[in-house]
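Note that one protein chain is taken out, while the other chains of the complex remain in position.
For clarity, chains are labelled A and B in written order, and residue numbers in each chain start from 1.
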Amino acid sequence: MSQFQDPEERDKVKGKGSGFSRRGFMQGVGVTGAVAPALIGTDAQAQTAPGVMGPAGVAIVLNINGKATKATVEPRETLLDVLRGQLDITGAKRVCDRGSCGACSVLVNGKVMYACSILAIDAQGKQITTIEGFSITGGKAHPVVTAFVAHDAQQCGYCTPGFVVASKAFLDTHPNPTYEQVQDGLGGNLCRCGTYVGIRKAVLEAAKMMKGGSNA
Amino acid sequence: MQPFEYASPKTLKEALALLGAGWGDAAVLAGGTDLLSLMKDNVMAPKRLVNVKEIPELKGITKTGAGVRIGAAVTVDELASNALIRASFPALLAAAQGISSMQMRNMGTVGGDLCQRPRCWYFRAGFGLLPTHEGKNLVAEGDSRYHAILGAGPAHFVSASSFGPALIALGAKVKIASAKGTREVEAAKFFVAPQNSETREVALQPNEILTEIVVPVSAAKNATYEIRQKDALDWPLATASVSLTMKGTAVGSARIVLGHVGPTPFDADGAAKWLAGKTITVETAEAAGKAAVESAKPLKDNAYKVQMAAVAVKRALLAAAGVKA
Partner (left out) sequence: MPEYRWPDMSKRKVMGQRFSRLDGVEKSSGRAKYSSDLNKPGMLHAVLVTSPHAHAKVRSIDTSAAEKHPGVAAVRVIAPAGTEIQWAGWEVAIIAANTELAARDAAAKVKVEYDVLEHFVREADLKKVKTRAKPAGEQVEGDPEMAAKQADVVSEGYYGIPVLTHCCLETHGNVVQWTPDNKVEFNPSTQSVTSIRGDLARLLSVPAANIHVHQDHVGGGFGSKFQPDRWGLESSQLSKQAGGRPVKIFLDRATELVIGGIRPSGFANIKVGAKKDGTITLWESESWATGGIGGGGSPPIPYVFTKIPNRRQSHSAVSTNTAPSRAWRAPNHQQACYLTCAPLEDLAAKLKMDPVELLIKNAGLTARPDTYVRQLKKAAELSEWSKLWHPRGDAGKGSIRRGLGVGAGTWGGAGHDSTARVTIHPDGTVEVELGSQDLGTGTRTIIAQVAAESLGLRVQDVRVKIGDTNYPPSGTSGGSTTVGGVSSSTRKASLNALEKLYIEVAEALGAPADQLTVAEGKVLVKDNPAKSLPWKAACQKLGVKTISETGSNVPAQAAREGLNTGGVGGVQIADVSVDIETGVVKMNRLVAVQDMGLVINPKTAESQIFGACIMSICGALMEERITDEITGRVLNADMEFYKLAGIKDIGEIVVHLDITEENDKRGVIGLGEPPAVPGIAAISNAVANAIGLRVPTVPMTPMHVLNALAGRKS
């Protein structure tokens, strides 16, 4: 077993362990140094070939919402799980966990993707934008958020952040969408409460608001 | 998911050196939309993942002497928005658009589409490619509503590839690299119906990487028609891709390939030959559709797919020829 297999052990090694194992939250991940070249492994023991990392914990840096964020991850940890657990960024939800429902949608280099089907280690060097990164900036809600609220495009709300992220990504590439295009554009997200009627209206309205320059 | 090592090589050569001799040694990670699900379900547990998304040799869509070259790591979205593809290959475009999720199109790659594993629910539950349980053939005796009607041997799953049928219809070739060199395989031969549970459903060896696809450019009219229940992201129930080389108003030669109906895309050679010399009309298209499914052997639950496949062929032919139904 490698030295970093167990997070509690991992924390002790880093001098963080006292009593309960404190999983590294945003402020508390005390990994050393590895900032610049994204793909440098820290676990020398496990290296069987050049550039090979893991299977134990690897120190990585993720660019999340414009901030370089350190984390220690096993290669098998998904971006979604690292966001939601270690980094406590919980807007993206784990629903199907198999790339079918869109609740975990995030933007990677501006393109919308399923965070449940991306390895965290694979997301290094990319600009990751979660819903937290744009939904409210400077105290102002993004037009998509405003339009979702105005058209009641949410009920239980668990799919909603994913829909908002997908809608933003869609509008970024379709500033003047038709009703038909909205429906085609959001085929990768599912809602159980049945909020699609409000979502269709909200996305069309958000397009208008964004053209009005309110927050483009 | 079992623990594994991860590497993200920058060159094909490095990537090939990281692969192993057996399927359990290493797996190629591209879009991850299928592989990670399989690993979460413990259907696959490779000891190492080799990310190929950072390898320049696997990227880009370019025109070459042999046709249009599509890097295996090109995403579905890149394919669908490429001018070369849009100009010459409506069959590929329609297949890409059939993946009705922005997220999936942004993540999924063309190579990944060809190499994805079957969606058979017995396979995904860990019963293997030729699933049995207590001596019973799970597909034949269990629930076969989404399974094969054509070309099935011992394998009854359906090939889930969206692009396979179109690439075969268009006469594409795929390039495969290993540390020893590269080889070229016709798209039609890339898909293999496994005869036993040890073999794979594509003609790749564990130490090989699918690097590119080359689609010859011709004047052939081509189209894909997919039958899906949902307009939102959903697996097709049957698809057909066709390519027609015209002689005046009649068909000179045709290629008709069905998807989601057999363990490999099903090349309906007989129907294609029958079509030669004929003009595409609703009647001939329908007759070709029926001919395409002549050899269908439906299982207990999927007789409905026979008609569906015939209709997919009919509609793909009409779309290719620009004839209104």
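To be clear about the criterion, contacts are C-beta pairs under 8 Å (C-beta built on N, C-alpha and C of every residue); 3 or more make two chains touch, one makes a residue touch a chain.
This structure is a prediction, so every number in the text was calculated from the model and none was measured.
Enquirer: Which visible chains touch the chain that is not shown?
Expert: A, B
Enquirer: From the list B:Leu233, B:Leu258 or B:Ala271, pick the residue that touches the absent chain.
Expert: Missing-chain contact among the listed residues: B:Leu233.
Enquirer: Using the touch rule from the top, list residues of subunit A that touch the missing partner.
Expert: 1, 5-9, 19-23, 25, 74, 76-77, 81, 84-85, 88, 90-98, 100-101, 103, 130-132, 135-136, 141-142, 144-145, 148-150, 152-161, 164, 182-184, 186-187, 189-200
Enquirer: If the hidden chain were put back, which residues of subunit B would touch it?
Expert: 1, 42, 100, 119, 121-122, 124-125, 127, 133-134, 136, 138, 141-143, 145-146, 227-235, 237, 301-304, 307-308, 311, 325
In this text, only the chains that are shown with their structure count from here on.
Enquirer: Okay, in this complex, where on subunit B does subunit A touch?
Expert: 1-9, 14, 17-18, 29, 31-33, 36-37, 39-40, 48-49, 51, 53, 77, 100-104, 106-107, 231-233
Enquirer: Which residues of subunit A touch subunit B in their complex?
Expert: Spelled out, the residues of subunit A in touch with subunit B are 39, 46, 48-56, 58, 74-76, 78, 97-100, 102, 105, 108, 111-114, 116-119, 121-122, 166, 169-170, 183-190.
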